[in-house]
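I have a structure here, written as structure tokens, and I will follow up with some questions on it.
One protein chain omitted, others in place.
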Amino acid sequence: MSSLFSKIIERAEEVSEEKEFDAVVIGAGIAGMEASLDLADMGYSVLLIEKEPTIGGKMFLLSKVFPTLDCASCISTPKMAAVAHHPNITLWTYSEVLKIRRDSERGYVLRVMKKPRFVDESACTGCYTCEEVCPIDVPKELDFNLRARRAAYIPFDTAVPKIAVIDIDNCILCGKCERECPVNAINFLQKPKIYTVKAKSIIIATGYNLFQAEKKEQYGFGTIPNVVTSMQMERLLSPTRPFNHVLRPMDGKEPASIGYVLCTGSKDRTVGNPICSQVCCMYSIKQAQLILGALPLADVTIYYMDIRAYGKGFEEFYNQAQAMGVRFIHGRVAKVEKGEGGSVKVKYENIDEGGKLETAEHDLLVLSVGLLPNCEITKVFNGISLSLDEFGWLLSPDPTNPVKTNLEGVFAAGCSTGPKDIPDTVVQAASAAAECAAYLKKVNIIAEER
Amino acid sequence: MLLDEIKKMGAFDVNACCSCGVCTAICPLSENGDEFPRKMLRYAMVGLEKELLGSPQLWECYYCGECTKSCPRQADPGGFMMAARKYAITRYSVGKIGKAFYNKTLAPLIYSFLSVFSLIGILLISRDPNGTAIFTIPEIYIHLAGLVLGTFVIVIVIANLAIMYRYISGTRKFTKNIEAWVNSLIRVIIKEVIVQERYSKCSDRLRRYAHLSLVLGFILLMIATTIDYITATRPISGIVLGFAGGIMIIFGSGFFIYQRLKHREPYSIHGDFIDWAFIILIFLAGCTGFSLDFLTGLSAVVMMYIHLTVVFDLIVTAPFTKFAHAIYRTFALWLKEVQIK
Amino acid sequence: MTKLTAQELRDMLNIKIPERLAKISKEQATARTKIISAISDRPKTIPEISEEIKMPVEKVTWNIMTLYRYGVVEPVEKTDEGYYRYRVRK
Amino acid sequence: MQKNDKKIGVYVCHCGGNISDVVDVKKVSEEASKMKNVAVARDYMFMCSEAGQKMIEDDVKSLKLDAVVVAACSPKLHELTFRNVIKRAGGNPYMYYHANIREQVSWVHEHEKEKATEKAIREVRAAVAYVANSEPLEKITVRAEKSVLIVGGGIAGMRAAIDIADMGMNAFLVEKQPFLGGMTAKFDQEIFPYGKGSLKLVNDLIEELKKRHIIVVFTNAELEELSGYIGNFLAKIRIKPRFFKESCKDSNLESICPKKVIDPETKEVRSAIMMPPFEGAYPEVPAIDTNICDFCGQCAKACSAIDLSQKEEILEIKIGAVIVATGFETYTPKQGEFGYGTEGVITLSTLTKILSKKGYLALDGKKAKSVAMIYCVGSRQEKGNQYCSRYCCSAALEAAISLQKAGTRVFHIYRDIRSYGKNEILYEKASIGGSLFLKYNPDSPPTVIKNGGKLTVKVKDLLTEGKEVDLDVDAVVLVTGMVPRENEKLNSIIKVSVGKDGFYQEVHPKLKPVETMISGIFICGTAQGPKMAVESICSASAAAAKAASLILKGYTELEPFVATVDPNLCSLSGDCIKECPYNAIYVYEYEGIGKKAKVNEAVCKGCGACVAVCPNGAIQLMGLRNIQIENMIVNAGGFND
Partner (left out) sequence: MPELQVLVFSTNLISDVGIDSAGLMHFPYPANTTIIRLPCSSMLRPEWVLLAIKSGFDGVFVAADGSDCPYLKDCTERTAKRVDLAQRILRENGIEPERVKMAAICSVCAEPFANLIKDFIGNLEKIGSVRRGR
């Protein structure tokens, strides 16, 4: 079935005017934003490209962040605003890089498609009218399908830019939104626009993909109710939560007992990912603490293999969770089964307690899903290739300069080279900015000498 | 070192184990208090030989492969259990004779020797007192030889079981109630030998049927042979039972050979000489025995010789080869039933 | 009044609306109406609504939470079993 | 009184429930709207969001607000955000007060909702009183020296220096030891998954460093004094003499030197002459350790390159920023801690040193057949270092793999194996290579016993039903972690605060991971906290990036919160001059007024100590003038209404 969107893509028009930037940053998550801001502060012109309709990546969807427990929005939203307002940063959301080729004279030439939102960006005020009148309910991706959004929607309350977008593949073209829009911003005749962009350097900050929990069949995600992923739990705990409280997605009950299955999709050769995802232990511990804040009477049990509280302040945070009464059980959950009344049964070996085989029942089971590479971008490189390592992350060949890739002038920031927590991501993004700035300086000197 | 010894028997990947416990929790047979396979792995890795050999759990496993399929480190715990059982067979056997059967050069030699020995014996026994009809065998000699052989094997088996009991009684205590012992034995024989109830918990149903048909086939053949022996003729009941038993054995062993050739399931990937010898001998025993009912004349006699040789090989080596698992498993399950928790 | 761009696009690309979407839109509308009418007399919990309108609990939850986020319904109180009762927002 | 025609906007944030679940934000904004001078008062879900910011921006423009109050989270998070909003709207960013009603109200008074609301109102009232008396301020622009001082010549310091140079600034690298390379050079271990040894990493960085003439390297040198402020620091560097004019061909020098000492780190005997410790070391010239040398002159007789008359120098340099990359020290176990002090019990750092030299472990000449590694020694302790040292699990696993290659069996006695990320492969490799892992409970730690020349480790192995396992081994390796470098002197010079764990404290782990409370001073590498080599390098270039974004332009802007003297009120009591810790106040001849006190804005840090002692209230802090504080005090309670 050819989707409507693909038909519209065929109507794409080329924009003849070429744009030029010192650096193009691909991916506007926390890493992309940080790298862009640093470069922009140093005076370089930056084009920040994001394929989603809003910037912010995954961080702004989180509840609070470990180990300081400050709210993720409070850190990411101001950064998002700063990116949007910085005079040296050009921000293209809902845009995709189609092709990148090397040009000996000018560095890199990119073809970038700005997808149509079917909403006039300059007119939209983000008033939600279109979303309210739209008749189509679609699972909301940014709430990990815990509730619906509409086919015409504003991605998120704290989205940047806060502009509506129409999901044309789920649209019935009824025109209700168009009729109701108070500023007449909706225009279904918008076409995709393809730009040619010249850039001296590129920073890749495409982040990661979450492990798709349904692939681990034994854990029953998608088939057993009340088995959720940690990202769904993150949403349930966040101040912008989709529900009115921390509730089970099956029947809206307040869970009295919550289990966490660590290493879902990590350290597991049966799903093809032998490495550790670095963050799951800590975010699970954090969520456990938050749950005890939201539901003080709840029991929280974490099934782990090794607790990896390795970063600054992490061990202390882990100790704090233990002191709060979070139960830690050494043993990888083998099987998840449906219990009575929406409960979820887990079977595991309690290794540290003499290796007893045990079954526990929880109201809600959270699968702490791992991080997988998101390096699709390597496919758009034309005539040159950007190398990946054996696990599918971007290859960083040189330990003296870990943000460098195999291509000159292409740098990696954040999770593109491997799983990372937020502090490491921010540090690495700044590092990429430094190396990029150093590279730009060199390129400029060479250009001047010519 | 213990682990190295076991690794020689096939547990090639066991070192990869990181003690996550998935194998134990996924195992359909493992139960609270008698967990396996991870504990068995640990005993072997840490070098706790007494604990390992004293674990009846070794014999509870049917190697369905669930643990191996779900092992995140691909440490093949199922393969380890198999290897550990082989190791236990060598350790339980009197004078550690069993070890020879797991030696790649010794084992074929032993089998060749046994086969030649049995052939000569058969030929000797089959000599007519008049010295004329060499190829007619009075069945009484065969049965007699079988009886001697049987007694010999049974004595060794009992001695082996005594060794096994000593190990297991080192790790657990048993009831002193004789009645309980007897009742448990009957229960175990019915539930675990004849019906193989526990095996039904494993997911691969076809494999269970194959195994069950092997076991039942053997039992049927045993009954048939006994009937033959007692009646000294071939009554119709014996023929029917023998016929059925033959088919069941051919199906069962054929299935396992096919699986091994296909190399798809975890349990069929690795296998050394002794595994193949065991299963091929069973298959041959089934086929030759079965064909006896259809053949006449010289071909029947030749087939009979082959059949007898194969059966001889199988039975004489039974206490030292995989065949022994039938008796060790039954014994282990029996001991589990009478143990005091 | 000028023609809607939605209509124009439809005509231009000769688009037929997939049945899937038409069905979704109809189903959603009836589901919403049913839920709202079920709680119009008094606030109810999700299992109660599910029982009353014979709709799977998962579906009721999904719809209730969507309606809650769009400001149509609101939680009132929590039952001892840990369920919230929802009512139509005045 | 002040002119009271200011228009103030008050914005109360819900913080998505963080505040509004406790504080009745509607009531706060309602009360605020009744306050004097308040033109508009609103509440909103997330003031810091794009939409919230736009709301304020629009109000400032359309209502022509003079000043703004936002009542939200801690000002440490968003004060700057909202100042920028006002700036964007065309207002003066200093006509602003950030009332903290989250950390200091809603989060602590959860159970007293009404009183919390009242407190929030008081805070807003104080804030309104503040801005009602505020006046527009401008940032102070200070010319910035486009050069950076990097303290520490390990991998982090070298990386930072290279980046600083490459971005177009001058770099001064100061290393206390006679040679560059730091800790990484001492442990040659493969860096996973790069397949490169750490010594190679050091050598590569040294090569890069040498290529850049813009980088000035001082070895055998220490930061002696640091004065000034961001963009205009003045650093005094003490350079100790090497006593070598050039490299010396005679390799026997070390034996000629009669002074011998056991090196505390390598435990090896060395002389006072320190030869380059590895091939490619920088500088290539040897140095004499003055702590040991008694200037007997024997070496000078043997080698003409030695000049014992060299003198210590003190150099003054002007710099715009400082990057502190002083690294870590390895934890030294206490005597008896897991058998430490017994023969055959060594630390991980000793093991790596031995492995890098020999490739195998041999004690008493015999190759060790088996080794037990005890993890978390000096880390994750209930008493002592609570933190996890991050690198040790992976480093120990790496060492185990090398040991196994050499035929040594390894037992790992651990608590949690923290081989995070791709390092998990090391864990797997060590496992497959034959390592045995035994997990211990910290409540019953393993014991190391030496009996008749035999080492035995007793451990209750949680993985094997808690059974006690006795391991007879040839050596025990204590997997020791990182401890902060003790550096009292440097700490007193740079005044960067130190966290509970003893490492330098960053401003915020996510927002400002390499910045310190003192603007212009950055931290990176293991000085900030335990890290792997590659992570150290990343944080070093991050620090370089942050320094660059501050000073690369050649000027920097400072907050205008400095003291200022009203010469008309000043009686030149001299109290403020005495009180100022930065010598920022001096006597100045004002035209037509005469000699009065005056403040050097660029030096003043705005602590306000002078304000307190002025008998006349003549010296005041910009942005927090006495009248503002007094008005806050008078109005906050609202008791006089």
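Letters are used for the chains, namely A, B, C and D, taken in the order the chains are written, and counting of residues starts over at 1 for each.
The criterion applied here is as follows: contacts are C-beta pairs under 8 Å (C-beta built on N, C-alpha and C of every residue); 3 or more make two chains touch, one makes a residue touch a chain.
Being a predicted model, the structure only gives us computed values, none of them experimental.
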Among D:L315, D:L569 or D:A609, which one is in touch with the chain left out? D:A609
Just one of D:I8, D:M47, D:A126 or D:A597 touches the chain that is missing; which is it? D:A126
Kindly state which of the options D:N37, D:S74, D:Q177 or D:T447 is in contact with the chain not pictured. D:S74
Which one, D:A116, D:I230, D:A272 or D:A618, makes contact with the chain that was left out? D:A116
Counting contacts across the full complex, list the positions on chain D that touch the omitted chain. 74-76, 100, 102-112, 115-116, 118-119, 122-123, 126, 495, 497, 500, 517-518, 561, 579, 581, 605-609, 611-612, 617, 621, 624, 626, 629-630, 632-637, 639-640
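Just so it is clear, only the chains that are shown with their structure count from here on.
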Per the definition at the top, count C-beta pairs in contact and tell me whether A-B or A-C has more. A-C
Averaging over Cα atoms per chain, report the distance between chain A and chain D in Å. 29
Please report how many Å separate the Cα centroid of chain C from that of chain D, as a whole number. 53
Quick check on chain A: which residues sit in contact with 2+ other chains? 267, 330, 351, 355
Please output the residue numbers of chain D that touch at least 2 other chains, ranges allowed. 417, 428, 439, 463-465
Touching pairs - complete list by chain label: A-B, A-C, A-D, B-D
Which residues, counting only chain A, touch chain C once they are in their complex? 1, 4, 7-8, 131-132, 135-137, 146-148, 170-175, 178-179, 186-189, 225, 242-245, 247-256, 342
List the residues on chain B that touch chain D in their complex, please. 13, 15-19, 39, 42-43, 45-46, 48, 73
Touching chain B in the complex: which residues of chain A? 218, 263, 267-270, 305, 330-335, 347-351, 355-358
